[in-house]
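Note that this complex is displayed minus one protein chain, with the remaining chains in position.
This part shows chain A:
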Amino acid sequence: MPFLFEEATTPQGKPLLRILARGEVTLADAEALGARIEPGARNHRWRILSVVEKGTEYSSAARKYFPNLQPMYGAIAVFVTSPIVRAAINMMMRLTGQAPNLRLFSTEEEGLAWLDALEI
C-alpha cells in the first residue's frame, strides 16, 4: 500500500494525520485518503504531514483526483527530499490551482512547525 496512515499529534498537541507515501500511488490509494478526510470522516479537516519517499510516483487517475481533496483537509505539509518527487507534487499543485493550505518542506520539523502555527 503506497499510503501508510498514522494518527499522531503535532509538537503542540494538535491532531495530526501522518501519511507515509511510497511506490506507485494509484486512484484507489488516493480514494482511500479521501475516505479518511471526507466530511463526516474521522480525519476531516485535520492537519496532515505527508512524508513522500524518493521514487514515489502518481498515476494519471490519482493526479486528477487529488484536487478534489482540497476542501477536506485543514492543511498539508509535504516533506519531500527527492527533486523528482518535488517536481511531481509541484505539477499536481498547478493542477489544483491555488493551494494555500499545502506547502512543501525539506525537513519534517519545518513542516510540523508550519502546521502548528496555522489557525484552522
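Just so it is clear, a residue touches a chain if its C-beta (ideal position, glycine included) is under 8 Å from a C-beta of that chain, and two chains touch if they have at least 3 such contacts; residues count from 1.
We take it that contacts and distances are computed from a predicted model.
For the chain that is left out, the UniProt protein name among "STAS domain-containing protein", "Multiple sugar transport system substrate-binding protein", "Fe-S cluster assembly protein SufD" or "Iron-regulated ABC transporter membrane component SufB" is "STAS domain-containing protein".
Within the set A:Gly13, A:Pro83 or A:Gly97, the residue that contacts the chain not displayed is A:Pro83. Among the residues A:Ala8, A:Ala41, A:Met91 or A:Ala117, only A:Met91 touches the chain that is left out of the figure.
With the whole complex as reference, residues 54, 60, 63, 82-84, 87-88, 90-91 of chain A touch the missing chain.
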